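First the structure, then my questions, so here it is.
Shown here: the complex without one of its protein chains, the others still in place.
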Amino acid sequence: MIGLLVRRNLLFILMSLEVMVNAAGLAFVVAGAGHGQADGQAMFIFILAIAAAEVAVGLALVLLLYHRYRTLDVDVASQLRG
Amino acid sequence: MLKLLWLIPALPCAGFLTLAFFGPRLSRRAVALIGPGVVLASAVVSWSVAMSFFLAPPPGGAFVQELWTWMDVAGFHPKMALYLDPLSLVMMLVVTSVGFLIHWYSTEFMAEDEGYSRFFAYMNLFVASMLVLLLGDNLLLLYLGWEGVGLCSYLLIGFWYTDPANGRAARKAFYVTRVGDTAMSLGLFLLFTQLGTLQIQDLMREAHDQWGTGSKLATAAGLLLLGGACGKSAQLPLQVWLPDAMAGPTPTSALIHAATMVTAGVYLIARTHVIFEVSPTAQFAVAAVGAATLLIAGFSAMTQWDIKKSLAFSTISQIGYMFLALGVGAWSAAIFHFMTHAFFKALLFLGAGIVIEACHHEHSMFKMGGLRKELPVTFWTFAIAGCSLAGLPLVTAGFYSKGLIIWNAYASAGGSMVLWLAAVFGALLTSIYTFRMIFLTFFGEPKAHVVKRPGAAMKIPVMILAFFAAVAGFVETPGFLGHAHVFSNFMQKALPEAVERRGLGMSELGSEAVVMLAFLAGLAIAYFFFLKKPALQESVTEPPVGQAVHRFWFSDWGMDWLYDKLFVQPLWWFARINKRDFIDSFYAAVAAVTRALWVVLRSTQTGRLRWYAAVIVAGTILFVALALVAKP
Amino acid sequence: MEGLFYMAAVVAVGATLMMLTRQNAVHALLYLILSLLAVAVIFYLFGAPFAAALEVIVYAGAIMVLFVFVVMLLNLGPRAGGLEAAWLSPTVWLLPAIMAAILAGEIVYILSGPGLRTAPAGEIAPVQVGLALYGPYLIGVELASMLLLGALVGAHHLGREARSKPETKTHDVYSDVAGSDSGGDLVRAGSDRTSGAA
Partner (left out) sequence: MILVWLIVVLFSGGVLAWIAARWNEAAARWISLAAVTADFLLSLELWRKYSAGAHFLPNGPWLVDFNAEWISIPLAGVNIHLHLAMDGLSLLMVALTCLLGIMSVLTSWREISQRVGFFHLNLMAILGAIVGVFLAVDLFLFYFAWELMLVPMYFLIAVWGHERRIYAAVKFFIFTQACGLLMLVSILALVFAHHQATGVYTFEYADLLNTPLSRGAAFLMMLGMFLGFAVKLPMFPLHPWLPDAHTEAPTAGSLILAGLLLKTGAYGLLRFVLPLFPEASRDFAPAAMTLAVAGIVYGAVMAFAQTDLKRLVAYTSVSHLGFVLLGIYARNDWALEGALVSMIAHGVSTGSLFMLVGQLQERTHTREMDRLGGLWATIPRLSGIAMFFAMGSMGLPGLGDFVGEFLVLMGTYYAGHFGLTVAASVGVLFSTLYALKFIQRAYHGPNTHQWKIQDLAPREALIFAPMIVVLLWLGVYPQPVIRTFQPAMQAIQQFSNAPGEAPPR
């Protein structure tokens, strides 16, 4: 989460995002294991699907961003101000 | 003939309507015919009504003619009704006759003025409202005439509207009289709520029955009515408007500010005399106001340079006499003085009009002089009226009426030595300023050459009035001179008789003698000061004290300055600062606050992604913390 | 057993921290992959072999590969690294660190509640997971597939817009188990490769 807040480079933000999602998945699996049901892992699969979708779209956006601004600094793209 | 009573106010009203709507299209001759003609017709009708009233007096000494019910709201049902009794008969006769003469005079006086039809329209409206006031059977109808008369005086004072000064004088007159009217309306409310009716006759009966003498309610009602009367008749607290009212054309001053309107207050108090009888304090207040006013106005009249202003102050002073008479309970004496005063004061004003017209609109007496030879008729009539005002013994009407009042001031129930002294001193002042006026304008070396001789239309009314000014006195002569009480007997039916009080220190003859002395002294002083050695005037007014006193008297005892400071300035100041209506700023403030909030909120949207992420995280922290805290 | 778990945990956390502080994107990526693998080990230890496998194949495999592709594509070069340093001044770290600490504290406080001390109760075979998936969670699976379809169309569309520029199109070889996301034609003509200004 710190990476998400600290890094200005969009890629790093995405990566730290991945870590967060993964951590959530971990929590689910551990809980599932703890209780002995398979629900945890089922949920983990869903999380995977979400993460995959999210990464796909995220990276596409990164490319577009790069095309437009020639840089990955996220603060450049702040036209939506005020 | 009594049935035609409603015609008397209706005729001038019709005159007003025709002149107002069709005036500009009519020729000057037609207007000159309609204006005075209507008033003449009204005078003729009123004389015929008077005749039938004398010959076959209606039962109870009064005649009521009911026209229609004005309004009927749950117990308050004033009617449009006309009431005729000796009091209103005398007033009506004076108003219509003097009114006609003045109308006839102004056909020539206003000849070359462009607002000719407008002038006569207003004059007719004035006569109509005055008659409504006099004949009104109901205090509310009286109030209608009362305000109508106030409106006409505003319109006529501000007749030459191009000069803003006239406008200001007119508005001042209307404001001050309106102050009086408000006091009077409060009096009406008090009377109605306490006594349940505004019908004058029933009111008097109710007042007599329900209120014992000296009841506070009666005093309050009396004082409120006195307030109204002071407003209209320019008495002490509210007399500032009359001197400025001279801005209007002279016939207006003659009709309104000498003969009729200013005496409306006298009529009101005479009409509601029961209330004043019931509360001695209110009656004494009337006497006090009268005495004080006659002295103050007397002093001020002596210092005026404008002939009309001097006459205005003299009017205030003479009405002070009438109030004094009313205050001491000599009701018929007051009305008698009103009648004589109407004649000679109107004459004085008309004479002044001729003089002003002759000296090319010159108002200052010091610039006139020696007009004796050029304007003989005017001089003689003016002199007769002057002597009547000053009270030339035995010959003039003024002497009798004023003498009667001065005597009553001492002898009658409410009278006292102090009042008598004030009255006598007032008589002295009156003769001083009257003869000062006569000597300054007509004697001495001629300073102004005469431009315009008065035509017939001006001279005849003046002569008629001079005749009345001289003759009218014999109707009511004091004890030692033939003891004629024609007038007071006639008034007997409407107004109670002045009752003598016991233990009189002085006989009527003595009082009359003193008055004669005062007249002669005044004549001598005036002669000595203004004709013999004019230089003497400077010696009096030169020293600083004299100058200060002169200025103080000249400006109506500083009343004008006082009212200006007390009322006018603060109002203007408040109007200036509050033009934008500070209540409005509250709502503008609300709008400003919302705008400020908008600016703050807008700045939170920085557009940077990480700022938003941080806010989300902060949000989650907050919620989790809340959840923890809330979790039992 | 316990030792292995703690070792894997330490490796995962260390790798993530290292990832955060790297300037160079590729290094960070590799650390990320390492941390993911460590997590997979933890899955295995907790008796969820199916999850571990998935983690390795889908997560480390497909998603990270995607990342690597994009990083290579963007071809930031060394200069970009220098830029990163400027942005990482210590003060920047301060606020996020505080917030992270608070959040961590809160979570620990919650977790420190009773009844969560559970040792791994034994393995959950993939067959149980399969039954769960197609039992009660059937709707979930359908939704997941719709989601992925949505992502597919979205990525394709965004990718196509990039293509409207004059470039050739390549096909993405890998397609992960749950669905193929084309990732669009990522290769750009080399000519206008200018390094992006900050």
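When the chains are written out, they are named A, B and C in that same order, and each has its own residue count from 1.
Definition applied: a contact is a pair of C-beta atoms (placed from the backbone, for glycine too) under 8 Å apart; a residue touches a chain by one contact, two chains touch by 3 or more.
Keep in mind the model is a prediction, meaning the values are calculated, not measured.
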Result, missing-chain neighbours among shown chains, is B
Full-complex contact with the absent chain, from B:G37, B:P57, B:G196 or B:G444
B:G196
Options B:R29, B:H449 or B:K579, residue touching the unrepresented chain:
B:K579
Just name the one of B:S52, B:Q65 or B:T182 that touches the chain not displayed here.
B:T182
Identify the residues of chain B touching the omitted chain, counting contacts across the whole complex.
20, 24, 68-76, 80, 140, 143-144, 146-148, 151, 154, 158, 161-164, 167, 171, 174-175, 178-179, 182, 185-186, 189-190, 192-193, 196, 571, 574-576, 578-579, 581, 583-584, 586-587
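Criterion: only the chains that are shown with their structure count from here on.
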Chain A to chain C: how many Å between their CA centres?
7
Would you please write down the residue numbers of chain A that are in contact with two or more other chains?
1, 5, 8
Enumerate the residues of chain B that touch no fewer than two other chains.
614, 617
What residues on chain C touch chain A, complex-wise?
16, 19-20, 25, 28-29, 32, 35-36, 39, 42-43, 46-48, 50-51, 54-55, 58-59, 62-63, 66-67, 70-71, 73-74, 76, 80, 83-84, 87-88, 92-93, 95-97, 99-100, 103, 116, 118, 120-122, 124, 128-129, 131-133, 137, 140, 144-145, 147-148, 150-152, 154-155, 158-159, 161-162, 165, 176, 178-179, 181, 183-184, 186, 194-198
Tell me, which parts of chain B touch chain A in their complex?
602-603, 605-610, 613-614, 617
Looking at the complex, which residues from chain C come into contact with chain B?
95-96, 99, 102-103, 106-107, 109-110
